[in-house]
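To start, the structure under review is shown below, and the notes come after it.
Only a portion of the chains appears, each positioned as in the full assembly.
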Amino acid sequence: MHELVERLYPLCRSITGDGVRATLDIVGEYVPLQVHEVPTGTQVLDWTVPQEWNIRDAYIADTAGNRVVDFAASSLHVLGYSVPVSRTMPLSELRAHLHTLPEHPSWVPYRTSYYKPEWGFCLAQDTLDALPDGDYEVRVDSTLADGHLTYAEHVVPGQVPDEVIVSCHTCHPSLANDNLAGIAVATFLARALAEQTPYYTYRFIYAPGTIGAITWLARNAERIEKVKHGLVLACAGDSGQLTYKQSRRGDAEIDRVLRHVLAASERSHSVKEFTPYGYDERQYCSPGFNLGVGSLSRTPYAGYPEYHTSADNPDFVSPEAMTDTLSLCREAFAVLDRNRRYVNLSPYGEPQLGRRGLYESLGGRSDAKQAQMAMLWVLSLSDGEHSLLDVAERSGLPFDTVAGAADALGAAGLIKA
Amino acid sequence: MHELVERLYPLCRSITGDGVRATLDIVGEYVPLQVHEVPTGTQVLDWTVPQEWNIRDAYIADTAGNRVVDFAASSLHVLGYSVPVSRTMPLSELRAHLHTLPEHPSWVPYRTSYYKPEWGFCLAQDTLDALPDGDYEVRVDSTLADGHLTYAEHVVPGQVPDEVIVSCHTCHPSLANDNLAGIAVATFLARALAEQTPYYTYRFIYAPGTIGAITWLARNAERIEKVKHGLVLACAGDSGQLTYKQSRRGDAEIDRVLRHVLAASERSHSVKEFTPYGYDERQYCSPGFNLGVGSLSRTPYAGYPEYHTSADNPDFVSPEAMTDTLSLCREAFAVLDRNRRYVNLSPYGEPQLGRRGLYESLGGRSDAKQAQMAMLWVLSLSDGEHSLLDVAERSGLPFDTVAGAADALGAAGLIKA
């Protein structure tokens, strides 16, 4: 995963443009992608797909022609969606277009202006402080023109058409944790899920933030009712503990599963209430859709000083952290995928397990005892109202043991989903 | 307010009679009152309006003609609803009709006997102890005859016919905190509300305790369904912290508003569960009506030693405390009046706030950030099920900010009530 982050890091992504396409090309080497191009001007819910932005070069050069700020060094140096400019102006005038982080003088901030035409440069405060007064040549060789918004999907087919969506934003330029790590975890999660045939169909959405999710929602109105659960992945690779932000519903099955798996895993972690600010869970959880979509991060957005700066580079994300995020996702989806409600077909008194070969002496091994207890719990709570996750939580037994008991009872014809 | 308390203090109020009328005359100088006279014998719910009680004079005089206990000095000296008496009797026989407070020997207690014909005097234990044995002339020059029960209303018209009632009892004689302070706060609250046109219609009820509220309820059967919220004011002027006693429902909107406003105000305060004992919330919250009516006090009834004694005099209530109670009422009604449920008219995805001029850069001023967040919260929770108070509590944002966001979104056509 870290290799993927490193490959994607230099590209200049934005909400549209060739940087997004190049990103999806690379991701496509790992999992096959269906790429969608949506024309500028397309109405998507309350929004309109904007003009496509592309940039070839940008710099500030001193009178000697030395580039003191150069887009070629980092895609962060240009204000995202900068309109073209080619002028010479004194530093005093240029300052209004320069963005720095005085509190971190060696870092370059990340800034955009998507819907208000502007141009600008982002640079280190140290760089700015070292600039002598005088005239500078400023040039942004960009185009803002009718084109397309680009997003992609990858689907892992399941046993049922009901879907789980996994969504990550693809619009941030050279920022590793936000969100190349999310893209990498999503991609390797897709590969892992494809190794078995999961119960649910898993749909991975790679789309620019806000406008991309809105575009996907607008173009998938028919599909929405099949989306039963979902997870937005962001900031998936820093060294902080895992953070799960619940869906707007707060008691959606994905919320219960993530809470359970995080608690059962004994990882230190944090579970947060939904807020209508953050990543694309904002769109999936808007009240008209109100999907059961939560968001998994390590340190949440804006929770670390490197957020939206040049310090969020590939060194800031670790293979171990991404592996841990991936593992948690796999654990959670393993529970989600097996979590169903059953009905006890022999609900009057306990069925006689012994004559069905399901009765182990309770003086037996500890795991046999647990399996036995799990059967009694599943039988007791299989009234169509309790899921296996409910059984695990009520009984205190591991979900796996409970699901195994359900399998055995199902095979014996004692319960049905 | 304190001046009003002082003017009302000397009057001899009871559940009927001229003292109540004189009280309402003075209150009527502050706000116009509609006075109702209900004849003796009128059936009111399970009760009957009793005979009217009036008193001109009452005293105990020694054989030299010195009045040792004199109604002219304090209305508390006579047992409320005393039947007339004019006799001479030895102290030993008189004692059965004398009420004192041995634990507070210099205080005069307050006693009544509304529904059992009796006569009696209340006096300080010290006074009683100083009386030599011997004969005393006792005289109560009262009448108990067919007449009327008197109560009054003042209405502040609102934008809708739905009503908020504010009720205070008018039957206590020379007792300042219980309930002249409540009368004063209610009266000045009415004046403050009249300065704007509130959303709700506010109805102020000045009526004797129990029988007065019952009479009002009996005569307003048609109106009851318009009464959406209410507050009983009592013990509104002592130096103790504010106490809100919840309605019988416990989750009525008035309960949520008072809890929120008290918590947000950072006043030290107390919130109590409903009990079927106290002031006229007993009647408004009886199970047949079950109105959303709570009760606001400072120290609750019987919670201070001066309760129902001559020590509950105008010095016991302070202008500051009454002003604080009034402020809290205004804060609470300001929230109640703006608290509505909205429906997001653009509920699929977030609406694009920018093109409506509602989007402030989040790098902006702190209050602009809060306003922005409040809009996102209002949009997220405007599903017809959450009120603005819910939004404030879920978001942790001030109610005013949330209500302001709702106004802006409403003006932009994005939500409707």
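Note that the chains are named A and B in the order they appear, and that numbering of residues resets to 1 at the start of each chain.
One rule holds for everything that comes next: a contact is a pair of C-beta atoms (placed from the backbone, for glycine too) under 8 Å apart; a residue touches a chain by one contact, two chains touch by 3 or more.
Bear in mind the structure is a predicted one, so any value in this text is a computation, not a measurement.
Student: How many copies of the chain make up the whole complex, given that 2 are shown?
Tutor: 3
Assume only the chains that are shown with their structure count from here on.
Student: Where the CA atoms of chain A average out and where those of chain B average out, how many Å apart are those spots?
Tutor: That gives a centre separation of 55 Å.
Student: Write out the stretch or stretches of chain B touching chain A in their complex.
Tutor: Residue list for chain B touching chain A: 344, 346-352, 354-355, 373, 376-377, 379-383, 394-395.
Student: What does chain A use to touch chain B in their complex?
Tutor: 45-47, 115-116, 210, 213-214, 217-218, 248, 273, 275-277, 282-283, 285-290
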